[in-house]
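Only one protein chain is missing; all other protein chains are in place.
Chain naming follows the written order as A, B and C, and within any one chain the residues start at number 1.
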């Protein structure tokens, strides 16, 4: 199953099969993060979203995040699935599942995964607001890099 | 649905229906914690577990944890299901699902919930080890109270 | 009559999961001592008490009609 721990899909995401990927007899804790499409952001209403990915590189970066996590929290196992295309309100955009013998690592590694996804994985979100549309990440809406510039040390392996 | 956010069951737990309970259009993040039966604990092998609960009080305490979380992290919603009876290796013992507009609160509130469950919810685990059996929580195995004594301020509302 | 519920190892030590205790009123502490004597429960010091499904202190009063539960250190989750 190792080669399908990290996926980009165009169909609705089911959570349970992703949890199954990280289940192990030695793991007593599994955390999942489910990112869904939110209707309201700072008073602005979203009608729907479009996600675009540079698919082969995105999957490589998911695997890189998985390796980083295994290094930082030994004995954890990570699976990530991200959906692209058009997503409506409440649709699942991303699921991250982490299993670990103990719960602390499962929480920490899971949160680390979503932070890293937002830093290094080439996936873009186009918001279709009630009053227009924008690619998020551009300077008009939100620059995800803290100092306004991508930081090469975050992304190089 | 409010009255079934907190449940004690004797059948295998399905994760997806518990996630559904906390889904909301304004929530962009759902975290789940899934506690499963681990085979090995500090070199000792578990064959299976038995969980016992003081059911009506356990459900009350789940609801109390839900209220504590709503106070600490406004706009979050929590669902908890715990299984009792005999559980085999890899069986799911507990599922905690938390939804929130933003992810930070969803992680923090979820971790808070499992910590509180281990402090105040009257559920007990009997380990059937390869070499015997013990109720966990007694002085021979593991006292979950940090100072060896239950602390009344943790449990009183 | 006070209904006393036992769980986990206490239940096994006493050989029963419920004791009906015939008193009008008694403190939690007195009730613990009394049950230790009558049922040979080894250790109630680390055991919390709930009166009618709410945690209670050793000094709290139990009255006839109440349900008392002895709650050994919990281990759910």
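Assorted remarks:
Methods note: a residue touches a chain if its C-beta (ideal position, glycine included) is under 8 Å from a C-beta of that chain, and two chains touch if they have at least 3 such contacts.
These figures come from a predicted structure and were not determined experimentally.
The chain not shown here is in contact, across the full complex, with A. Listed by residue number, the positions of subunit A touching the unshown chain are 35, 51-54, 56-58, 60, 82, 93-94, 114, 117-126, 135-139, 142-145, 148-150, 152, 155-157.
By definition in this document, only the chains that are shown with their structure count from here on.
In terms of their C-alpha centroids, the spacing between subunit A and subunit B amounts to 25 Å.
With centres defined as mean CA coordinates, subunit C is found 49 Å away from subunit A.
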